[in-house]
Each structure stands twice: as structure tokens, then as C-alpha cells.
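Can you read through this structure? Questions will come right after.
Up next, chain A:
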Amino acid sequence: MTNEATSAVLCVRDLHGWYGDSHVLHAVSFDVRPGQLVTLLGRNGAGKSTTLKAMMGLLDKRRGSILFRGKETIAAQANQIARQGLAYCPEDRGIFATLSVEENLRLPPKIRDGGMGIEAIYRLFPNLKDRAKSVGTKLSGGEQQMLAIARILRTGADTLLLDEPTEGLAPVIVKQIGAVIRELKGLGYTILLVEQNIKFAAKVADQHYVLENGRVVEHIPHAAHADEVRGIANYLHA
Partner candidate 1 sequence: MHNLMDTLSNLSIDAFMGQLMLGLINGAFYAMLSLGLALIFGMLNIVNFVHGAQYMLGAMLAWILLQTLGINYWVSLLLAPFIVGAFGLLLERFVLRRVYALDPAYGLLLTFGIALLLEGSFRQKLGSSGQPYAIPAELRGGWDLGFMYMPTYRAWVLIASITICFAVWYVFERTRLGSYLRAATEKPQLVRAFGIDVSKMINLTYGLGVALAAVAGVLAAPIYQVSPLMGSNIIIVVFAVVVIGGLGSMSGAIVSGFLVGFVEGLTKVFYPAASSTVVFVLMACVLLVKPAGLFGRRA
Partner candidate 2 sequence: MLMASPVKTPVAAKAADARRRQILAWGLGIAVLAVFPFMVYPLFAMKVLCFALFACSFNLLFGFAGLLSFGHAAYFGIASYVTAESAKYWGLTPELSILAGTAVAIVLGAAFGWLAIRRQGIYFSMITLALAQMVFFFCLQAEFTGGEDGIQSVPRGDLFGVIPLGSHMAMYYFVMVVFLIGFLIIYRTINSPFGQVLRAVRDNDIKATSLGIKTRHVKLAAFVISAGVAGLGGATKALVFQLASLTDVSWQASGEAVLMTVLGGAGTLTGPVVGALIVTGMQQYLAQFGSWVTIIQGAIFVVCVLAFRRGIVGELDRIAHLPTVWRRRRAERRFTPAPRPTTDF
């Protein structure tokens, strides 16, 4: 366990979280190793998004341990965590209505070298180039999701937290996003993915964790097994 722990990019142990007085996360623990794609699965309200928020420092109150590259971030501010190389793509995509697409794209500052340049981003997401001057919120759902992922790639962050990127999107767009995510994985990004779409998650993930009522209830270390995936799907739809 210790070997795995020290080599993990993200090491979460006994994480408790609160929204105000509401205790929403209970002793959540998991690891994400470098270059891996790990998913947090679960029903609505299971605490998946809350876990991502906790890791990004956006939760009211946290207790426990979150090690990012060996550094404790449980008490750090969100902007400090971001500057260490963690990037966040929220569930509602977080596109700014008062900014154009290009301004949205250029907003997150460079925290280190190694981020994608503007040209590389436009190559990965060609339709964003055409819409550069439009108001951010005038894009379609799929385009907004692309924008949300695109802009955190410029910062130089190498660990991504993606919250339900395929939510509410048409199957053909979901396929595109799957392709993007696979390409990002190929480029060496470490990704923690929250998803309700099991089939999508199964296609891209190395490991699954299943959450329910703010607790980790299942861990599937080798995600490719079809039976296990079916099992989770049944369990979640029960």
C-alpha cells in the first residue's frame, strides 16, 4: 500500500466533507496513479461532484488528508491547489456569460510550462476557433463542454478533475469527448473523472470507484472487465 501511495499523484484518505452543517462525505479514500484515468461512479447525490469540489478546495469544510504529489492540500485554498497543477472542469461547465469564447479560453493563467498553446488547442477543438468571438454562453452544450476542457489545458496543469463531461449531450458529441479524453490520456494527463454514464466511463477508465451516500462502496481496480461493469450498471440503476 505504501509503495502505491507514494507513487500516486492523488492520495485521498479518510476525507470528510460538509456543506454548512450537512455532513456529505464520509471517510472517502482512493488513489490515482500518474497517467491513469480513474472514475468516480454513483447515482445522483452520491457525493461524486462533492468529492471533486473537496479536492479542489471548493467545499465549505473538509477533514482528512488529500495528498497531491505528496503535498498535503486539505487546508489549502482553491487558488493554491490550482497553482500546484490541479485543474477543474465543473459540472455546469462554468462558461462565463460576460466573456467571449476566446476570453473564456484565455482566462485560466499559465501556472507552469507544458500547457498546450492556443494553436494546439484549436487543433484539438477546431470548432472553437470558428466561434472565438461569440459570447461564451451562445455555444451549444457540446461546444461549451469542449471549451470547458480546452481552457484548463492551457494552464500547464497535468492532473484534471472532470465533472460529468458527457451530461446532457447527444451520443455523437459524447463520442467526440471520449476521443478527446483518450487523446489527453495518451498525452500523459492524469484524470479523475466523475460520471453517471457507465458505458462511457468503462471505455476510458483504468479504475472505478463507486460512491453512495458520500461513501466509497466499491473499488474496481481493473476496469476492463465487462461483467463487473455490467454489475455496477445494474447496481446503480437498481
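As a selection rule, all candidates are chains of the complex that A comes from, given by their letters.
Criterion: a residue touches a chain if its C-beta (ideal position, glycine included) is under 8 Å from a C-beta of that chain, and two chains touch if they have at least 3 such contacts; residues count from 1.
Remember, predicted model here, so these are calculated numbers, not experimental data.
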For chain A, as assembled in this complex, the candidate in touch from 1 or 2: 1
Of all residues in chain A, those that touch candidate 1 in their complex: 56-58, 77-79, 81-83, 87-88, 90, 94, 96-99, 103, 106-109, 111, 152, 155
